[in-house]
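Every protein chain except one is present and positioned as in the full complex.
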Amino acid sequence: MSEPLLSVSGLTKVYRGTPGIVGRLMGRPTLEVKAVSDVSLSVERGEILGLIGESGCGKSTLGRTILRLHEPTEGAIRFDGIDVAALPPREMKAMRRRMQIIFQDPYASLNPRRTVADIVGLPLQLHGLARSKAETRDSVAAIIEKVGLKTAHLDRYPHQFSGGQRQRIGIARALVSRPEFIVCDEPVSALDVSIQAQIIELLSDLKRDMGLTYLFISHDISVIGYLSDRVAVMYLGEVVEIGPVQAILERPRHPYTQTLMSAVPRVEAEGGRKRVRLMGDLPSPLDPPGGCKFHTRCPLATDLCRSRAPVSQSVGIGHHASCHRLNESFNLLEGETA
Amino acid sequence: MSDADVTRPAPSQSLLVRNLVVFAENRLAAGSAVIVLVFVALALFAPLIAPQDPNATDLFSRLQPPAWQAGGDWGHVLGCDALGRDILSRIIYGSRVSMLVGATVVFIATSIGILAGLAAGYLGGWVDTIISRTVDILLGFPYLIFAIGLMAMMGAGLGNIILALVYKEWVIPCRVVRAETLATREQEYVEAARALGASNRHIMLREILPNFLSPVIVVSTIRMANVIILEASLSFLGLGVQPPTASWGAMVADGRAFIMQAWWVSTFPGLAILLLVLALNVASQGLRDAFDPRFHE
Partner (left out) sequence: MTEPLPGCLLEVAGLRTAFHTRAGTVRAVDGVDVMVRRGECIGVVGESGSGKSVTFASVMGLIRSPGRIEAGTIRFDGQDLRALSPRQMRAIRGRDIAMTMQDALTALNPALTVGEQIAEVLEAHDEDLPRRGPARRRAITDRAVEMLRLVGIPSPAERLRQYPHEFSGGMRQRMMIAIALSSRPKLLIADEPTTALDVTIQAQVLELIADIRARLGMSVVLITHDLAVVAEHCDRVMVMYAGEVVEEGPTQAVIGDPRHPYTKGLLASIPRPALRGEKIHPIKGQVPDLINLPDQCRFQSRCPEAGPDCLARIHMHPAGPGRRARCIRRLDGGQADE
């Protein structure tokens, strides 16, 4: 196997809220949120790695930290053999041409004051990828047509487009500099079902035509399951399970993944599917539980789970999970603890 | 501002036109805008409009009353001051000082305020701490006392007036811009620009600023009325433009000694200040209503 395009090891992102001068004088402690906690994963060239989890699990932060939109607190990010986390600003800027991001909100992610041509042309301008205005416009027109819009749209403003069209503009902006790696941060979550399908189709066509590699972040198991080659499941800042998509969908090993799978409503009636009810809400990331972070909601938690964090174990080919009770080969979906 | 793109025309022409229509529909504001424009014209074309040389003294016309009073004549419509200078002509020339100081101070202060506000709001950290603390300290001083103190240190004169007023005036646009920047900074398109490799300068001037530039400019026109009053106050105290240059504040001060015998010497320049400041205030409020989308619909 060749070296993966992206590999992340021990990546941690801590946000610190400083309490302000008055707070500091009164001895208030610095607030710390470990949004991403010791995450290691890799993405092969040409692959789609799905990243799934509920809101607040740190999946967006992980995506943005990999791109160094947020500076990592600890850990290494290697992209195509280059240590991205250590790059000085100048080289980081050049690196941004190769790693891009598509955002969730097609309204907030486009500057309302700039035309489509300005927005999509910006990467070319920033990285000096076009020699003249005409060349910029030609490249922009080409990519705009590739994402399914018309060149007549170039001089319009974002508010003149629908949500789906705006998402296409955002995709064009991410792709115009011919990057190799794209973080797709919930790119279809804000769209209507029929438009969602159009964008998913577009993203998979573009991936094939342009030889892209995606880190596809979503809370929607159907979308992740349809698109991804491999899936990583996050809970409270940690990757609790990672593996090939079939294994994750059909033989999930971590109790959280199993719960997640059972909670998804499906169109097709399925006989004998048992719904696992999770107790309570997500714990506050300001005050995460000790031991295994899932123990407060886990139906299988034992004293060991409450006191010691599990380490990641191999449970199949390329399939890893972090749980103390993996050897017992339980399956919550079948309601049996063998 | 060095970046020429910042001042490019408002992107949506239709929006600009719609705002102007809303503004024109507000009769009071539109009328006030006309009055302001008349004052601007007076200042620009003073030599063509003024009936007399504003600095020509004529001891035979000392304290001559306005034309419609006994002893007045139509050669000096608003009468003459203690040195026999024509009051109307001096008011017309005096508008030059008010307009020049008002416009220059607001322009410089807004430019500084925008840059400082953007830097404080976007860069944050120690840059924000330094700028915000400076703003807090300056806001703690009463404006006029602060300006008087500076004028006393620097000496009178037009350039120093402008400096003394700019010293504090910039904090107002700075605070507005900082707040708007903090809100805009969190927008995803700003993050998108960073992801594309854009510099801080590009993000501040091209991505963030255009979103609130026009409301900030409108807010600063409201401040122009204040600056004109402050200039008049400094001139009244003798710290302003030096004689014989005509300035409304100084004219009011000149007439003080004769207020019982010759009311017109102080009253007419005082009325000019009142009229301009009032018109500026009403017009800029109207502009704000028209350009601030929160007042639409």
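Which chain is which? They are A and B, in the order written, and residues in each are numbered from 1.
The rule is short, and it goes like this: a residue touches a chain if its C-beta (ideal position, glycine included) is under 8 Å from a C-beta of that chain, and two chains touch if they have at least 3 such contacts.
From a predicted model like this one, the values you see are computed outputs, not experimental measurements.
In the entire assembly, the chain absent from the figure touches the shown chains A.
Within the whole complex, the absent chain has one touching residue among A:V14, A:L282 or A:L300, and that is A:L282.
Of the listed residues A:L51, A:L154, A:L175 or A:I221, the one in contact with the hidden chain in the full complex is A:I221.
Note that of A:L62, A:I195, A:C292 or A:C305, the residue touching the chain absent from this view is A:I195. Residues of chain A that touch the chain left out of view are 54-55, 162, 164-165, 192-198, 200-201, 219, 221-223, 225-227, 245, 249, 259-260, 262-269, 275, 277-278, 280-282.
Here is the rule we go by: only the chains that are shown with their structure count from here on.
As a whole-number value, the distance joining the C-alpha centres of chain A and chain B reads 51 Å. Looking at the complex, you find that chain B touches chain A at residues 11-12, 187-189, 191-199, 202, 207, 210-211. Here chain A touches chain B in the complex through residues 64, 67, 69, 92-94, 96-97, 100-101, 103-105, 108-115, 122-123, 126-127, 157, 170, 173, 177, going by the rule given at the top.
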